[in-house]
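All protein chains but one are shown in place.
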Amino acid sequence: MNVKEIIAKRVAKELHDGDVVNLGIGLPTMVANYIPADMDVTFQSENGFVGLGPAPEADNVDMDLVNAGGQPVTAIPGAAFFDSAVSFSIIRGGHVDVTVLGALQVDEKGNLANWMIPGKMVPGMGGAMDLVVGAKKVIISMTHTAKGKAKILKECNLPLTAAGQINMIITEMAVMEQTDKGLVLTEINPEYTVEEVQAATEATLIISDDLKKMDIA
Amino acid sequence: MNVKEIIAKRVAKELHDGDVVNLGIGLPTMVANYIPADMDVTFQSENGFVGLGPAPEADNVDMDLVNAGGQPVTAIPGAAFFDSAVSFSIIRGGHVDVTVLGALQVDEKGNLANWMIPGKMVPGMGGAMDLVVGAKKVIISMTHTAKGKAKILKECNLPLTAAGQINMIITEMAVMEQTDKGLVLTEINPEYTVEEVQAATEATLIISDDLKKMDIA
Amino acid sequence: MNKIKTLEEAMSHIEDGMSIMIGGFMACGTPEKFMDALVEKGVKDLTIIANDGGFPDRGLGKLIVNKQVKRLVASHVGLNPEVGNQMNTGELDCELVPQGTLAEQIRAGGNGLGGILTPTGVGTVVEDGKEKIELDGKMYLLEKAIKADIALIGGSIVDKKGNVYYNKSTKNFNPLMATAADLVIVGAEKIVEVGEINANDVMTPALFVDYIVEV
Partner (left out) sequence: MNKIKTLEEAMSHIEDGMSIMIGGFMACGTPEKFMDALVEKGVKDLTIIANDGGFPDRGLGKLIVNKQVKRLVASHVGLNPEVGNQMNTGELDCELVPQGTLAEQIRAGGNGLGGILTPTGVGTVVEDGKEKIELDGKMYLLEKAIKADIALIGGSIVDKKGNVYYNKSTKNFNPLMATAADLVIVGAEKIVEVGEINANDVMTPALFVDYIVEV
């Protein structure tokens, strides 16, 4: 598997039967490909529906039915459409079980920065600030570093998306859980050593007594 | 006409083509009987719809369709049902043109008391507090006195429904408009003298220079 | 995940002392069979959050007549004289809330807001004990969000996944309460297959619903 596939497949293992899940644009979207067929996971799209299905065939595109990136999608039987206030009632109200987002930076206090680089790129936060505050579980899925530079820091220096809301970070190198004591390394890609993971991470990792191997096949 | 008919007919003259109107339970309900057939007035029912029609025939009752008093009603073509939050979005948001309510007491500062008599009767305010704050025009329709006692006071002594929100008071004796200067008597039932109306009113009435006669036929 | 339960299964989650939101407006849209089941079950010391006090023989009024309610939060109790009686004897603690405020408080509870600022009730006893905030020259009351342990709502058509469609004026507080309780139980007049309710017309998405009981 390539890096993105390793991450997406591992994130999928965090989802449970009956979960309502919001997947961010980009890498997180791929998580949907790894849900077991017999598991009932409902995807929420913050532009206004639950029951997001796969992309349509080219000859079956309905421009009244798009995802939060404005791209045509489909809806599964039992889907429901609603307005943006209801959409964020679901999100902010704690009715989303898991949100999976990318990040520019995260830190050992559970902070997240993913919506702007001052003077350079200001896409806006979209629904991310609400998702991170509202979802029961916040999973950051991203490559471990960016062009060799650490993204998992002692303290974010980009403007925050939210303070202290991250529960889990999943990269191609490792799985880390946010705890009161700090960031705990719970799983590691067997192609790397603990030392290598720590070297690619600015934050200090607490090594779990029960450190497991990530499935990379 | 009897007292209630005089009042209801006079209130109806305050309504205009295109108005959205909420009528309180009791006397205000009778206002609907005096709307000209060619006038498009939409009635809002705070339990959750616009397009309130008349009471149904006995053999055509639908208990899924009731008014704010829990009584079966009908809906006209073009009606719309919604939940209580939307209902009060309409009311509090200023989308109701006229609300017509009864009163226990009103006063010359535009205050209204109509939801409780301490130690005696506590029906609750229902939607009245929102209606009085939110509607563009608040008309109080009531008998001028209660068992010979004034209801239009210098100052209400019952718990208020809202402070300073009344625009107009219509009774069987007179029509009064709330202004910055106080309560102005603008119309009078020709069966009474100004002195008689004032005698039945504790508040000091300012007599309009253009005092008109109420239509009581 | 089979959400469809028997009346007994669903009601087994309701215990003494719980807070319960009950949908409906003057009993219209209230799941009447749930009221009867609670009377029979005899759970007591309940806190009930609802639009009104129902009628003595219809809607949640039955629970009050049967003295199962310790506290009632509602906007109107005039059609059930037993509420006034029990308030006078001190058996029932009744908090009266403006209807639009109650709707917003429940909605806020369900959607993660701490509260809302409303002009309703300013200058009345409703403002007692509440924070007043002036914005752009207008005064508002800070009304806090409300949640409950249980929501009992009535749905006209419910699919097996839990999507709910409300007929006519049965909607009222039901969709709001469906968002604001730890456990949401829908009394369904009619249960249909998934997909039979047009996705555009779903009024309460299934994710809010825990159990469905045919009533």
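By written order: A, B and C. Residues from 1 in each chain.
Note that in this section contacts are C-beta pairs under 8 Å (C-beta built on N, C-alpha and C of every residue); 3 or more make two chains touch, one makes a residue touch a chain.
Please read all numbers here as calculations on a predicted model, not as lab measurements.
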item: Chains in view touching the one left out; value: A, B, C
item: Touch with the omitted chain, as defined above, among B:32, B:90, B:132 or B:188; value: B:90
item: Interface with the undisplayed chain - residues on subunit A; value: 45-49, 62-66, 68-70, 75, 81-85, 87-88, 91-92, 111, 115-116, 121-130, 133-134, 159-164
item: Contact set of subunit C toward the excluded chain (per top definition); value: 104, 108, 112-119, 131, 133, 135-136, 138, 140, 142, 144, 165-168, 199-201
item: Subunit B residues that touch the omitted chain in the full complex; value: 17-18, 20, 40, 42, 44, 49-51, 75, 77-82, 86, 88-95, 133-134
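One rule holds in what follows: only the chains that are shown with their structure count from here on.
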item: Furthest chain, CA centroid comparison against subunit A; value: B
item: Intercentroid distance (Cα basis), subunit C paired with subunit A, Å; value: 35
item: Separation of mean Cα positions, subunit C and subunit B [Å, integer]; value: 29
item: Distance between the centres, which are taken as Cα means, of subunit B and subunit A, whole angstrom; value: 55
item: Touching two or more other chains - residues of subunit B; value: none
item: Numbers and ranges of subunit C residues touching at least 2 other chains; value: 107
